[in-house]
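All protein chains but one are shown at their positions in the complex.
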Amino acid sequence: MISAEIARIFLDGGGRSLASALAPIPIRPPAASTIAEGVDKLHFTLTGITLFFTVIIFSTIFFFMIKYRRQSEDEVPPEIEKNVPLEILWTGIPTLICVVLFFWSASLYIQNARPPDASTEIFVVGKQWMWHLQHPEGVREINELHVPVGVPIKLTMTSEDVIHDFYVPAFRVKKDVLPGRYSSLWFQATKTGTYHIFCGQYCGAEHAQMIGWVYVMEPSDYAAWLSGGASHESMAQAGERLFTQLGCVTCHVTDNTGRGPSLVGLYGKAEKLRSGETRLVDEALIRQAIVFPNSVILPNYPPVMPTFQGQINEEQVLQLIAYVKSLGMQERTGK
Amino acid sequence: MADMVHTAHSPALVHQFETKEQQHDAGSLGMWVFLATEIMFFGGVFMSYIVYRALHLEAFIQGSHFLDVTFGATNTAVLICSSLTMALAINAAQTGKSKSTIITFLGLTMLLGAAFLFIKFAFEWTHDWTEGLVPGLHFTYSGPHAPGVELFFCFYFFMTGLHALHMVIGLGILATLTVMAYRGRFNSDYYAPLEVSGLYWHFVDIVWIFLFPLLYLIGGRYGGGH
Amino acid sequence: MSEHIVPVKNYVAVFLSLLFLTGLTTKVAFIDLGQTAIGKTHVIDWNTVAALVIAVVKMLLVVLFFMHVKYSPGLTRLVIAAGFFWLAIMIALTLSDELARGWTGTPQPWSLLLPIFHPYL
Partner (left out) sequence: MSTAVADVHEVPVGSHVNYLNASYGIKSWLFTTDHKRIALLYLASITFMFFIGGTAAVLMRIHLIEPQGALVQPETYNKLFSIHGIVMVFFFLVPSIPATLGNFLVPMMIGARDLAFPKLNLLSWYVYIVGAIFTLYAIISGGVDTGWTFYTPFSSLYSQTHVIATALGVFITGFSSILTGLNFIVTIHKMRAPGMTWFRLPLFIWAMYATSVIFILGTPVVAIAMFLVGLERLLHVGIFDPAVGGDPLLFQHLFWFYSHPAVYIMILPAMGVISELVTCFAKKRIFGYSIVAFSSMAIAVISFLVWGHHMFVTGQSVYAGLIFSVLSFLVAIPSAIKVFNWTSTLYKGSISYEAPMLYALGFIGLFTMGGLTGLFLASLATDVHLSGTYFIVAHFHYIMVGGAVMGYLGGIHFWWPKITGRLYPDAWARFAALVVFVGFNLTFFPQFMLGYLGMPRRYAVYPEEFQVLNVMSSAGASILGVGYLIPLIYLIWSMRYGPAAGPNPWGARGLEWETPSPPPTENFEEIPVVTEEAYNYTGARQTLG
């Protein structure tokens, strides 16, 4: 029974695929981001080096196989022990190639690792087998991401369960999305069009269904799309609503008279904590303060903040962070 | 010529070795290589502990304050005494002392090992259980740094448990050695099993020598930390 | 190469020093040796350093005397050294990731050749 099934698939699958085999076999993924060209140049250089050395090794072996094939049984080949200069040569050259490749790839990697400061930030939450994407203006999308062309986009990502991985082959970007931490990647689309989003880290049964599309649009179309949707409250406004609803406002009073520190102008500063460590106030620290409050206490404040772990999901944490960020822009009052 | 080589074999020499000295060296080298694997085995756990201690220093100091230093110190002293008696047992075999001295030293070592386990299980672990500090089974602590303290106690039970397991295996080895000593197998010419088991026992003692400061004495025990 | 026979009084001497060191490390733990901060983020806690130094000394005593490594061939020392060296590799490279993960300051490409600075040092 099973063999019949396999045979059917072979014949049926084979038949259709032969037809599609005539279609040209795809060689290169679309290159639609600023870094795609640089990564592809490095990739083709590496392919060149691989083919060069493979051809050298294969042709030398074939040449030796034909030239030095055994003529007679008692043939005694000459005694060749070693040749030190040759050894030094084929140690030095690969080492040199490796050093050059390292610096090239490392500098490319470092440029790509640091998002330009003016990039618009989009929040991504990976959940078992779907992507939630939130624009700061409040628009929410599932498995789809609309971005304007030519604008650097920074994705701040976290996961609600297992490790996922946000991978857009066309932009040559990929970053694991870890639970309990924020990881970020950035890209700047150069060509409009629709490109695949894949989940690049195995995450369970529907890992293969956790895919989607990036729609790169002209800025005008993007603006129309953005406003076209129902009027959403921006993430900062949603954060503010949550901030009051959860009772944070009772302690974190803006004019610093409450039990907790005022959060105005706090984002982006380096604060010395009660444990003596100095930490930059960024998304990770705010999230840690919400989930593990006792590990993030400012020196002259009592450690009385309750943990909100489990009461709010990752999207709400992101909204609170967006709100605290919006507070961060205003000047610090009081204190 | 071939059989002459075989007859020269004293009963204790197994067939694949040529000389007794080769067999002795192979035995101790084998144990040392095994101890290298044990270093990496415990090393994996120690590394995880070091990483988490660096990430959650406050919580780990809080957690270590729950541990009783006097029990830890007495346990260390007990193990050091057992190392001494083990070394003396080997020394007794080397210098051809009577069978009974070897057996008494081995008995002392086993006694001290059992004492260590008794202190560990009867006092410390039950004390931690009553206080609700056993993660996964019975963890009721909800003071400051609760998750970090739970992580600390995960490592506490896992590391001391692994060490206790090696102690139990050590006691088993010592029991077989005592039986062999009772049968008079050991003399100044043949004492390899004793020496090899001594290496293992001293290694387990060293693991505890590192466990004691890392678990009980982190960041000092003066007052409430910083 | 029969195993070198260590006189009993050596064993007792090593034993006593081990007991003394245990007492020492316990006593020292109750004294606040203070901390010194290097840069803004890392803190050296002298109590931990003292405890670890004493533990290493105790280990050396046990290894050299009780385990006869002082009199054993170089091969044994090589195996021990390899064990600890590999342990050091694992700890060092893992910590290079775990501790440096928070350093958000990504250096500029040109700075790759300079020693990679940490923005808060």
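Think of it as A, B and C in the order they're written, each chain with its own count starting at 1.
The rule is simple: a contact is a pair of C-beta atoms (placed from the backbone, for glycine too) under 8 Å apart; a residue touches a chain by one contact, two chains touch by 3 or more.
It should be emphasised that the depicted structure is a prediction, and the values quoted were computed from it without experimental measurement.
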Touch list for the missing chain, restricted to displayed chains, reads A, B, C
Name every residue on chain B in touch with the hidden partner chain.
1-2, 5, 14-18, 22, 25-26, 29-30, 33-34, 36-38, 40-41, 43-45, 47-48, 51-52, 55-56, 59, 135-137, 147-148, 150-151, 154-155, 158
At which residues does chain C meet the chain that is not included here?
75, 82-83, 86, 89-90, 93-94, 96-98, 100-103, 106-107, 116
What does the interface between chain A and the hidden chain look like in terms of residue numbers?
5-6, 9-10, 13-14, 17, 20-21, 23, 25-29, 35, 38-39, 42-43, 46, 49-50, 53-54, 57-58, 60-61, 64-65, 68-71, 75-83, 86-87, 90-91, 94-95, 98-99, 101-102, 104-106, 108-110, 112-113, 128, 161-163, 165, 167, 169-170, 172-176, 178-181, 183, 196, 198-209, 211, 292, 309
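Just so it is clear, only the chains that are shown with their structure count from here on.
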What chain is most central when centres are computed from CA atoms?
C
I'd like to verify one number: the distance from the centre of chain A to the centre of chain B, where each centre is the average of its C-alpha atoms, in whole angstrom.
46
For chain A and chain C, let me know how many angstrom lie between their CA-based centres, rounded off.
37
Roughly how many whole angstrom separate the Cα centroids of chain B and chain C?
19
What positions in chain B touch 2 or more of the other chains?
226
Can you list the residues of chain C that touch 2 or more other chains?
35
Chain B-facing residues of chain A, complex
275-276, 292, 294-295, 303
Which residues of chain B touch chain A once you look at their complex with the stated criterion?
56-59, 144-145, 147-148, 226
Where on chain C does chain B make contact in their complex?
1-3, 5-6, 8, 11-12, 15, 18-19, 22-23, 25-26, 29-33, 35, 45, 47-48, 51-52, 54-55, 58-59, 62-63, 65-67, 72-73, 75-76, 79-80, 82-84, 86-87, 90-91, 94-95, 98-99
